[in-house]
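Left out: one protein chain. Kept in place: all the others.
And then subunit A:
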Amino acid sequence: MKVLYFAWVRERVGKAEEMVEPPAGVVTVADLMDWLAGRDEAYAHAFENRRSIRAAVDQAHVRPDTAIAGAREIAFFPPMTGG
């Protein structure tokens, strides 16, 4: 699946998007954050405060307990500040 990062999440991870293949135990959006955070220090820094990270699955806002099975695109970003 494709994972996208925006704003300071993108800056901390060091890339805007990538393809990932998480292992079978990664079931929810929260699991995916845990798995990504365990990759290296940059990811750990990006995901250190989960409460300030929002997620979208296939371009719609979701809660962390949402299942990721079948998702094409998952995005992580800070709370929105548009308008």
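Definition applied: a residue touches a chain if its C-beta (ideal position, glycine included) is under 8 Å from a C-beta of that chain, and two chains touch if they have at least 3 such contacts; residues count from 1.
To be clear about the criterion, contacts and distances are computed from a predicted model.
Peer 1: Out of "Amino acid/amide ABC transporter membrane protein 2, HAAT family", "Heme exporter protein C", "Molybdopterin synthase catalytic subunit" or "Nitrate/nitrite transport system ATP-binding protein", what name does the UniProt record list for the absent chain?
Peer 2: According to UniProt, the chain not displayed is called "Molybdopterin synthase catalytic subunit".
Peer 1: Specify the residue from the set A:Val13, A:Leu36 or A:Ala75 that touches the hidden chain.
Peer 2: Of these options, the touching residue for the absent chain is A:Ala75.
Peer 1: Take the complete complex as the reference. Which residues in subunit A touch the chain that isn't displayed?
Peer 2: Counting only subunit A, the missing chain is touched by 4, 6-8, 56, 59-61, 75, 77-83.
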